[in-house]
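A single protein chain has been removed from this complex, and every other one stays in its place.
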Amino acid sequence: MLNEWHMGSLLLQLIYNGLVEGAILALTGLGATLVWGIQRVANFAHGDYMTLGAYVAFLLDVTWSTNPVVAAIGTVVATAALAVGLHFILLRPLRGRGLVALSLITVGLGLVLRNALFLVAGSQPRQYAFNQTAVIDLGFVRVAPAELWTGIAAITAVPAVAAMLAWTPLGKTMRAVADNRDLAEISGIDTDGIGLYVWIVAGALAGLGGAMLALVQGTFDPNLGFNVLFLILTVVVLGGIGNAFGALLGGLVLGVVMEVSTWPPFFGGVPTQYQPVVGFVVLILLLMFRPQGILGRARVL
Amino acid sequence: MPVSYAEGGAAIVSDTILSVSDVRARYGDEHILKGVSIDVPRGSIVALLGPNGSGKSTLLKAIYGLNVKRSGTILFRPQGREAVDLLRLKPHEVTAHGVNLVPQLANIFPDLSVYENLEIGSIGDRKRTVERIERVVGVLPLLRHLLRRRAATLSGGQRQTLGIARALMSEPELLILDEPSAGLAPNIVDGVFAQVQEINRRGVSLLIVEQKARQCLAIAHYGYVLDQGRNQIDGPSARLLEDPEMIRLYLGARRRQPESH
Amino acid sequence: MTEHALLVDGIVRRFGGVRAVDGASFTVQDGSITGLIGPNGAGKTTVFNIISGFLRADGGAVTFRGRRLDGFPPHRIAQAGLVRTFQAPRILTRMSVLENLMLGGVKQPGERFALACLLGSASRREREVREEAMAVLDLLRLTHLAPAYAGTLSGGQRKLLELGRALMAAPRLLLLDEPLAGVAPALADQLLDHVGTLRKHRGMTILIIEHDMEAVMSICDWVVAMDQGRVIASGTPRQIQTNERVIASYLGTVAAAHV
Partner (left out) sequence: MDILNPAFWVFVGVVAGIYGLLALALYVQFSMAGLPNFGHVAFMALAAYTMALLVIRADVALVWAGVAGIAAAVALGLLLGIPSVRLRANYLAIATVAGSEMIRYLSTNLNLTGGAVGSVGMLGPTHFATYTNAWQPFIESITAALRHAVGSVATTDFSMFCLVWVTLGLLLMLFRRLERSPWGRVMKAIREDEEAAASLGKHVEAYKLQALVLGGIVGGLAGILWALEIGVFSPDDFQPTLTFYAYLILILGGMNRVWAIPVGAVLFGVLYSGTRFLSFFPLSLVDTGERAYLRLLIVGLVLVLLMAVRPQGMFGKREELLLEK
């Protein structure tokens, strides 16, 4: 009886944890899906953009002891600037080389960023000054303030971006570029200019997501983002490439599935360290039955 | 400026809106255009004809600067004080100066609604979008009841009409069409050519690449034939339709007539 | 000319809620050239995709020389002698024109892995296929382009190459999807001549989707007209031209008078 009650409460806690994790995946997956859908780049350096965000936040929060809000804004600005800079210096001049070639370039870029961070910041684990022991016990779930902030960030950012895509002129322009780049150009859209906005959104969300991930995890090192890169790409594909709501849904589904799989009544519970394996199994199963992703549209011959 | 027609419908070139001279273009090392010159008189319909691989579509891409390397002279409104050198412009800037193009195949945004397709068309002046949609739907009333539809669900003829409507949204002075009749049923083709004439009546100059040479010359004022990347024959369309050389090489003899005739 | 080469019986195909093909039935006589006409969105290409195995029908049957073929994958259908072309030619851009053609060749033992390990490109059949391909190039007057990358060909040349490649696959029934679309008149005449020759000299049966009514009416023995996923009429070109339903839904009064 007591055990059952305990298991029930554990399940709620796991769902909650999954939602927090999923929110981070959704936040970063959103940027990656826009970049993939509109700029035609499967960005294998996306995880490293996140890591960079986490370190910028660390610099602002710990090294320079600024206010957390200032640190968050600084992080977002810094990663957006990085993403935009790399777009102009590296990716834009190489457009039209095909998805695989551009992906390989981002693989190289990721190696450079990640190892540069190892050289500059060292491999020792870092931690924010944020008080991470405080926990709000709501009876059925225990909530850490860091998780609360993460949830709020995801719940506001993802629908905001989705609404932007659906209704604003900029959003419609982005969708037009994703749909038919040449025709968008003929219609008078400066497609390079649009690339700028896409990378601002993607970079900013990656930085924010990176800092959030570092916060929720407690400690982090330069492999922070790379460790979740494949999960993020999974979210993009799960949701349907280029689909903002898909990324939201994909992130939350993946987060919850991975957490809930550890619940003991579920086949004795999957050991925690195998959570990513569960994620990948979900992905492969989904691809077998719905190759275009949850919300993606099937193409016909 | 008014255009007067003499000699069986030929335009007297009093004012040119587009002047292309000695244009060369290539994809990589593949030289497609080897020196082509054409003029589009203001207010006229000019047909650009020729066999496959003659460089017609490449010329359109060269005018717009889409995916080709080009050289030569391409001037928009060459006689005006503000003659525009299109070679210096990116595609979206060409559009901003008053040109628009309807490509042959991918000429709509399939994932967007019809209304959104039109909105994208007037990106240069968003304030007037609603007014422009009213006007364009006035010219192409077929679209009126389709505005909420996703463009991917349209039929071939509807897509072509939407493609043209999208281009008209920028209120171009010169509209360029790449094979507007390709793949369309005969009854739809007639409709598209009728739309072209209607647009021309409202003061828009047109440059049309077509395979249906006879039908196109029937509505055009002037025609150019390209072959192997060079100018071959040109002249007022009425004259081209009767020119024996033109018929032998480019129009094709009328095929066996069905017995009913 | 009395045998059915192809029997399409009540095929249905839905996309989402839309019935793209809604119980279409028609036959293609052995040795005939049959035209399939109809307005855009009538379901012609969908019918083609179903016959050639690229799409699965939701209902109905396709019988080729007495054998049910529906549900077979595309390669099995091609091997059975039913070879198609595509509306937008699907040439292999980074292979040479000659390689494009040689790919079409049938019964190539060297396409099996074990034999390829042993023989590489040195075999009698390979030489034969090369000769066949050169003969087709000759027929299409593309011989000078044999070593060029197919990606450098113009639109019309691509159409010719695709037709040639289909011929290499030794079709008993050739399915041509808008062979004249985007082809200049002079070349179109040439293409039509080829199609006529194929029937006459090789006894090939041909099913052709085409919008060029002049061409359809001059070359076809039999015409099937579709609208909204159904067959609305079939008959000789002359019967079709005067059929009021076809005129109303497709030909249009101007065009009908025209041809």
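As written, the chains take the letters A, B and C, and residue 1 is the first residue of each chain.
Heads up, the rule we're going with is that a contact is a pair of C-beta atoms (placed from the backbone, for glycine too) under 8 Å apart; a residue touches a chain by one contact, two chains touch by 3 or more.
Note that this is a predicted model, so its numbers are computed, not measured.
J.: Decide which residue listed in C:91, C:142, C:209 or C:240 touches the omitted chain of the complex.
T.: Reading the full complex, the residue touching the unseen chain is C:91.
J.: Which of A:15, A:59, A:81 or A:104 touches the chain that is not shown?
T.: A:104
J.: Among A:116, A:136, A:152 or A:170, single out the residue that touches the unshown chain.
T.: Among A:116, A:136, A:152 or A:170, only A:116 touches the chain that is not shown.
J.: Based on the whole complex, identify which of C:30, C:126 or C:189 touches the chain you can't see.
T.: Final answer for the missing-chain contact: C:126.
J.: So that we can see where the missing chain sits, which residues of subunit A does it touch?
T.: Answer for subunit A: residues 42, 90, 93-94, 97-101, 103-105, 107-112, 114-116, 118-119, 230, 233-234, 237, 241, 271, 273-274, 276-277, 280-281, 283-284, 287-288, 291, 301 touch the chain left out.
J.: In the full complex, which residues of subunit C touch the absent chain?
T.: Counting over the whole complex, subunit C touches the hidden chain at residues 52-54, 73-76, 78-79, 83-86, 90-95, 99, 102-104, 106, 108, 110-113, 115-117, 119-121, 126, 129, 149, 151-152, 165-166, 168-169.
Please note the rule applied: only the chains that are shown with their structure count from here on.
J.: How many angstrom lie between the centres of subunit A and subunit B, each centre taken as the mean Cα position?
T.: Roughly 45 Å, centre to centre.
J.: Which integer distance in Å separates the CA centroid of subunit A from that of subunit C?
T.: 48
J.: Just give me the whole-number Å value for how far the CA centre of subunit B lies from that of subunit C.
T.: The mean C-alpha positions of subunit B and subunit C differ by 31 Å.
J.: Two-or-more-chain contact residues of subunit B, please, as numbers and ranges.
T.: none
J.: Using the touch rule from the top, collect the residues of subunit B that touch subunit C in their complex.
T.: 30, 50-54, 57, 104-105, 155-157, 179, 182-190, 211, 213, 249-260
J.: Which residues of subunit A touch subunit B in their complex?
T.: 169, 172-173, 175-176, 178-180, 182-191, 297
J.: Within the complex, which stretch of subunit C touches subunit B?
T.: Spelled out, the residues of subunit C in touch with subunit B are 38-41, 87-88, 152-157, 159, 178, 181-189, 192, 211, 213-215, 217-218, 237-238, 241-242, 249-252, 254-255, 258-259.
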